[in-house]
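Note that this complex is displayed minus one protein chain, with the remaining chains in position.
For clarity, chains are labelled A and B in written order, and residue numbers in each chain start from 1.
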């Protein structure tokens, strides 16, 4: 039924999951760095020990910093569950064509989500579309995993 | 010592982990959707581009939206580490009866946690109990994994 070779670089479905997962980890970290840059540019620091000058005060309401933080949190809510469910989905031995395109859909949609949310603000429904493409693909994987488990 | 067949759908412990993980991913996403619904019902939007009418302004302090967001963040803090440690715990080849009931405990406790926190507010200690049942089971798994590693 299940083949140990499923989690092997020789399985192209697993290799695709592996590649997109690593790209999305780098994308999440890019938002970390971007938050830090935005904090410096707007001089918005959340901790007294981070203040670069005695004239500064801690600040929590800069709209640019808060926007990047919302995009970052949205990543945690959506990409981190994908890491878990994508791996389990590979273990259900899905059809390669479908699985590979689902992984691509999640990866590309989440990159687009970050760009239209935090880098260049694009009017809705662009962000909503990117959000629901990734969510839909991940929900589909989760449902397949539930079916294979019970 | 360790059998590659541990991460196989033929291993009932792994299948139980797989099923509950997928259910909990769907549960986390249900809170995403529920946050969105609560935002629409209370007309609480965090981004200017999300405002449905020019009369609305961005708002960050609606108590209903904030409650759902706290429940959601609590999921990230507790369920996401479970995804990692549950898989590693399966690899320590635990006794099936114990492992299966630990996975059920985490799954059911976290569903109860969401219900009493974000859907129907139930007085304490209901939320605290649900929180500590899931936390206790996950900590137990983490300790077993530490013991098997060193």
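The working rule: contacts are C-beta pairs under 8 Å (C-beta built on N, C-alpha and C of every residue); 3 or more make two chains touch, one makes a residue touch a chain.
Because the structure is a prediction, the values reported are computed rather than measured.
Asks: If the hidden chain were put back, which residues of chain A would touch it?
Replies: Within chain A, the residues touching the omitted chain are 4-5, 7-10, 15-16, 18-19, 21-23, 25-26, 28-29, 32, 46-47, 49-50, 72, 76, 80, 83-84.
Asks: What is the set of chain B residues that contact the non-displayed chain in the whole complex?
Replies: Within chain B, the residues touching the omitted chain are 1-2, 4, 7, 66-67, 70, 76-78, 80-81, 83-85, 88, 91-92, 121-124, 127, 135, 138-139, 142-143, 145-146, 148-150.
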